[in-house]
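Yeah, one chain of the complex is gone here, protein chain that is, but the others are all in their spots.
Moving on, here comes chain A:
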């Protein structure tokens, strides 16, 4: 070998090696646990420092959190003595602190349906069961008969729910909306908000893109105005100004006012999401529909909107998630949604302990989290599913 090197011209050049390098050792295994830790946690000095800091952070806080939430937590009990220390008039030893799940268990029905009369409690639970039975097949793409399902979910269910929850007919006793509360109110407001905001949002988005200057101006003003102000001011407007704008003597139910406020707010946001979808549809689709002689209504409902809405499903679900979280604001205009009921129960003398508020908030947070996280997971599932259609 070396004689080959020496006989070539390159032998005189400084940048040509004269000897071969020593063979390198085989690379370390990259499939063992040690290798994984080395590659993912200690690949460099700064990475190692970060890993150690992160590990220290976790080891410092996590045991305490787990202990507070589960180990030291009080799971059973009838009243505040179960979760108060001896000094506070309870049975726990001094210095004790832990979650008071007994309180959540005791108030569970309150958190779900508020002050709905207990003998009538089967009514909201029946509505909830119907809702789940209709929603689950709606969400599963493989289940057939989506049209029928949608009609049952969006038309029949609201009517049944209205009759069942409010009562006053068919021998059902009348239950005032002032008694409604808890997760039930959160879900009803979200459902109505979603059901109203989709069609109104579509109308507003179409109006904003229409050729008619006056309609367009009204839509832009409405959308931008509502999007420019906080939900809480819209809710105040609905709860304080709506009665003022009614015929003297007419009254409007407080629950209905909140529904109006949330629906107006959600519609403006939905309109912008759908407008994004409308803008993304190629001009040729509009022109194609025109050249087939379709009128505006047919063009939109058969050609443009099905494509546009499909494009923005993730955005629509994000708006739903935002709205679900925003329903918690109705507790500020003294309505008792899940958060309102939980907060209200802090001043409940039967469970007045230092750990009650935190436990209640963690419970409410967990319920909200489950719903929102579920929706966002479902959204990304649908997104992936729809994506396949465009791959060639």
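Throughout what follows, a contact is a pair of C-beta atoms (placed from the backbone, for glycine too) under 8 Å apart; a residue touches a chain by one contact, two chains touch by 3 or more; residues count from 1.
Simple rule for what comes next: contacts and distances are computed from a predicted model.
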item	value
Name under which UniProt lists the unshown chain, selected from "Fe-S cluster assembly ATPase SufC", "Cytochrome c oxidase subunit 1", "V-type ATP synthase beta chain" or "Amino acid ABC transporter permease"	"Amino acid ABC transporter permease"
From A:215, A:256 or A:292, residue that would touch the chain that is not displayed	A:215
Residue of A:281, A:309 or A:361 touching the missing chain in the full complex	A:361
Candidate in contact with the missing chain, chosen from A:70, A:162 or A:373	A:373
Positions on chain A where the hidden chain makes contact	40-41, 43, 47, 50-51, 54-55, 57-58, 211-215, 218, 225, 227-233, 236-237, 240-241, 243-248, 321, 325-326, 328-329, 331-332, 339, 343, 354, 357-358, 361, 364-365, 368-369, 372-373, 376
